[in-house]
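First up is the structure itself, then whatever we jot down about it.
A single protein chain has been omitted from the complex, and every remaining protein chain is retained in its original position.
Per-chain numbering from 1; labels A, B and C assigned in written order.
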Amino acid sequence: MSTIEQEMVHAAEGGHHDHHELPFIRKYIFSTDHKMIAKQFMFVSLFFLVIGGLLATMMRWQLGYPGEPMPGGMLLPDAMMAPTPNGAIMLPEFYNSLVTMHGTIMIFFAIMPLLVGLFGNLLIPLQIGAEDMAFPRLNMISFWLAVPAGILMLSSFAVEGGAAGAGWTSYAPLSVSGEWTGVYLGQQLWLASLTILGFSSLVGAVNYITTVINMRAPGMTWFRMPLATWALFVTAILILLAIPILAGALIMLLFDQTIGTGFFRPEVGGEPLLWQHLFWFFGHPEVYILILPAMGIVSEVISNRARKPIFGYHSMVLAIIGIGFLGWIVWGHHMFMSGMNPLLGTSFMISTMAIAVPSAIKTFNWLATIWKGDLHLDSPMLYALAFVSMFIIGGLSGIFMASTPVDIYIHDTYFIVAHIHYVLFGGSLFAIFAGITFWFPKMFGRMMNETLNKVHFGLTIVLYNLVFWPMHNLGLQGMMRRIYDFTQYEYLAPLQPMNQFISISVFLLVAAQSVYAFNFFWSIFRGEKASNNPWDSNTLEWTVPSPPPHGNFPEMPVVYRGPYEYSSPESDTDFYPQTKPPPSKPPVQELIPEPVTPTPEGF
Amino acid sequence: MTTQAMTAGRAPMPGMKVYNLKLGMWIFLLSEVMFFTGLIGSYIILRFAHPEQFAAPGQVLNINLTAFNTFLLICSSVTMVKAYAAIQQGDQQGLKNWLLATIVIGASFVGVQVYEYIALAGEGFVPIADAYHAVGRHMPHDGPAIGGQLYGSTFYTMTGFHGTHVSIGVLCLCFTYWRAAKGAYTADNLGGVEIMGLYWHFVDLVWIILFTIVYLV
Amino acid sequence: MSTGEAHKPPPYMLVWAGLFVLTIMEVLIATVTSIPKIWLVIGLMAMAFYKAYLVAVYYMHLKWEPKRLWLLVSVPIPLIMILIFVVLNEIFVP
Partner (left out) sequence: MNWSWILPPSFSTVSGDIDGIYYVILWITGITFFITEALLFYFIFKYRHKEGRKATYDHGSTKMEIAWTMVPLVIVLWIGVVSKGVWDTVKVDVPAAGLEVIVTGKQFEWNVTYPGPDGALGTSDDFETLNELHAPEDQPIVITLRSEDVIHSFFLPEMRIKQDAVPGQDITVWFEAIQPGDYTIGCAELCGIGHTTMGGTLTIYTAADFQAWSSSQAQQQQP
């Protein structure tokens, strides 16, 4: 509230942003420039991505070599590892913390801030032709709320009792009391951290929505907006409406833990299923929050690298909106086995089935976009095509689980784990690779090294599939998820070789990521210098210098056409920038119709 | 200093035809709606599932006191809107007076609520479920505390979060007053007052619903 | 800024009176009369929502805002109904 007030004061004092050099702290740390905030989000969440990956690696050690001493385990405290003469063996309570923190960190601190924090901030103002976000200072606050949330989350590893251990879904009543999990303060830190992070996302969402609605350049009509911006806009609406539900539930759970209220505690009459309903009412829109921006990024890259207009632009937009809406009525598919009314299960099954349709539209439109295109198979395109390929697998495995009777068997098995990673790693993360590589020149003014990227791509796509494809088979054999030592079950013991195979592939996969990390940092300083528009793209962000100056556009851009006019016969090149005046009108400045107030079609 | 300034140099109100600050506030209020939906929804569900844990209206809560409090909040909405009407006419003195009235009434609301909490807690109506002698599901409570375990939990959470919103509102009003005293608002530049009003009326609106659901139904 | 410039001053005091009267009626209905519970709930909720509507439309000036803001503001309403409806179903359908 008062921050919005300050925003106004700030805007009133500054009026136009002036272009003189800002002191270091204002430029790099407490910056209000959306591009700098985007980079800040990027560095912090890449750090968390690495942490999440390391947690997964430890998990995979235990699963590949159950009960064997973990290399380097002696370095960890006794609360996590039991020391033996041969080395340290992982404790089950630490395994539970690893699963929980891996899921939480990957979803809330890596993928979500990368997609929304990085690409939302970077792309929205640039692609719609705005100088900055509607509320630059709120934008800064959004980032600086996320940082303490991350620190709280990580610090929970160090507290008595360890980090939260009730799964990233934190089902009550397990999560209510340390009596059940053995985790006390850690669970509360988890709740507090996510509440703060939620507030950060909320502030960001308010900003994005306002910006997209009100700050578009003249001529940038709704149906001339690039799909990435469309996807981020719908994502922001999902965040705006879903996160408060999570926040409410988190706070109630926190009260249950600390002051002893009874919302989710059955012993005093509370309802454990109420937690699940609230969590998944948020949780399912959340997984679409994690895929929609990825889809937007991929649409952008594919159309550009295929030098062909996106196939069915309007239906792509409608599909985004459709996913956004349908996402609200399917949450019950996570609760088929929860003791929820089985009749309700049927309605949730039907709505879940229906949500495959907009995804189908998008998939086929991508295929049709590369059909008869002129494909430039450089690294962003490879990552983007990998997205399509992997998302199909992850999406199709969703159909198995959506069918209630089949879900009876595969619910809470590794089949679900395979689904998660096909949509989140094969999907979102590959799109993030595509996006970072594609917009790297815009962010840093340099290109990433193409050879290294291709090496990384080749290694990752192969190893990734070696890791996660077999998890389907594990699930079909009945291996439960979140299980510390599957060899405890006689019928699962034969799965040992396959688990070991997966684990070895994971170690190689993680090692392969160092190629990308090296390339990333090396290219920031040493990469080949990039021109303003290295990909011959149409959208507005490529009309300005790389990296764009404060205020982005030296003068207000005017938009004449949609973003995907590639290979248009009207243009003499194979691209046709959105700002290039049509040949019928002479490109003389005076003749451009009043640029400042948008025409009625500006809505 | 016009709305131009408030939209960071952009044409004042494209798209929504509402300037940025106001649009941002409305969007923020939508998320607040969802937040209270979560809390009120939980209350409705717990109450339907366990009617035995919820004392009848008026049995524990003091309806008349809270009806008076509701009246206070409604009055503060009027004073707020009057403040806005004053600055629309460029009447800075009027703005300050009405804002001051809003602050005083808003603060009184919080005061009455604190008094109510203390009184209720004194009688043994508390948010702590374990303070009740519950014997398990479907069993009526018996013990020193009144009301019911879930009743206590939901009542304090819902009204508490509303009270927090009012308190934050009062703080923001003080800030607005301070800015008004510096003469920051004019007939052309009253965005700050208008969005303050939006927030304040929204808090009032939530209370209108809460009062009916919690105290009367 | 031209909100309300073309209109006569909004009926703020009238709305206040309406809210006041409705509140008193609500309290009276709830405490004094003995209508069946179900009608009581429906009646009270209807009055509460009407009051909320009054606040939103007059005090929050929705009445003078463009239709597209109305559209934006009504986005959460279906979501609220879905959530409450589904979860209540849990309790009532055997």
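Basically, contacts are C-beta pairs under 8 Å (C-beta built on N, C-alpha and C of every residue); 3 or more make two chains touch, one makes a residue touch a chain.
Every value quoted in this text rests on a predicted model; they were computed, and no experiment measured them.
*Asks:* For the chain that's been dropped from view, list the shown partners it touches.
*Replies:* Those shown chains that the absent chain touches are A.
*Asks:* Please pick, from A:Val147, A:Leu452, A:Met498 or A:Ile524, the residue that touches the omitted chain in the full complex.
*Replies:* With A:Val147, A:Leu452, A:Met498 or A:Ile524 as choices, the missing chain is touched by A:Met498.
*Asks:* Pick from A:Pro272, A:Gly445, A:Pro547 or A:Pro581: which residue touches the chain that isn't shown?
*Replies:* Counting the whole complex, the residue in contact with the absent chain is A:Pro272.
*Asks:* Out of A:Ser155, A:Thr221 or A:Ser403, point to the residue that touches the absent chain in the complete complex.
*Replies:* A:Ser403
*Asks:* Can you name the residues of subunit A that touch the chain not displayed here?
*Replies:* 92-93, 96, 99, 166-167, 171, 173-174, 180-182, 266-267, 269, 271-273, 306-309, 311-315, 337-339, 342-343, 345-346, 349-350, 353-354, 356-357, 360-361, 363-365, 367-368, 370-377, 385, 388-389, 392-393, 396-397, 399-400, 402-406, 408-409, 411-413, 470, 472-473, 476-478, 480, 482-486, 488-491, 494-495, 497-498, 501, 566-569, 574
Going forward, only the chains that are shown with their structure count from here on.
*Asks:* Specify the contact topology among the chains shown, as one of line, ring, star, complete or other.
*Replies:* Here the contact pattern is complete, since every chain touches every other one.
*Asks:* Where the CA atoms of subunit A average out and where those of subunit B average out, how many Å apart are those spots?
*Replies:* Result: the chain centres lie 34 Å from each other.
*Asks:* Using Cα averages as centroids, what's the distance between subunit B and subunit C in whole Å?
*Replies:* Averaging C-alpha atoms per chain gives centres 15 Å apart.
*Asks:* For subunit B, what residues touch not just one other chain but two or more?
*Replies:* Each of 16, 18-19, 23, 27, 30, 34, 37, 41, 45, 49, 189, 191 in subunit B touches at least two other chains.
*Asks:* Two or more other chains touching the same residue: where does that happen in subunit A?
*Replies:* 241, 245, 274, 603
*Asks:* Flag every residue of subunit A that touches subunit B in the complex, lowest number first.
*Replies:* That would be residues 1-2, 4-5, 7-9, 11-12, 15-17, 130-132, 134-136, 138, 202, 205-207, 209-210, 213-216, 240-245, 247-249, 251-252, 255, 259-263, 265-271, 274, 278, 596-598, 602-603 of subunit A.
*Asks:* Residue numbers of subunit C touching subunit A in their complex, please.
*Replies:* 68, 75-76, 79, 82-83, 86-87, 89-90, 93
*Asks:* Once bound in the complex, which stretches of subunit C touch subunit B?
*Replies:* 1, 3-4, 9-10, 12-13, 16, 19-20, 23-24, 26-27, 30-31, 40-41, 44-45, 47-49, 51-52, 55-56, 58-60, 65-66, 68-69, 72-73, 75-76, 79-80, 83-84, 87-88, 90-92
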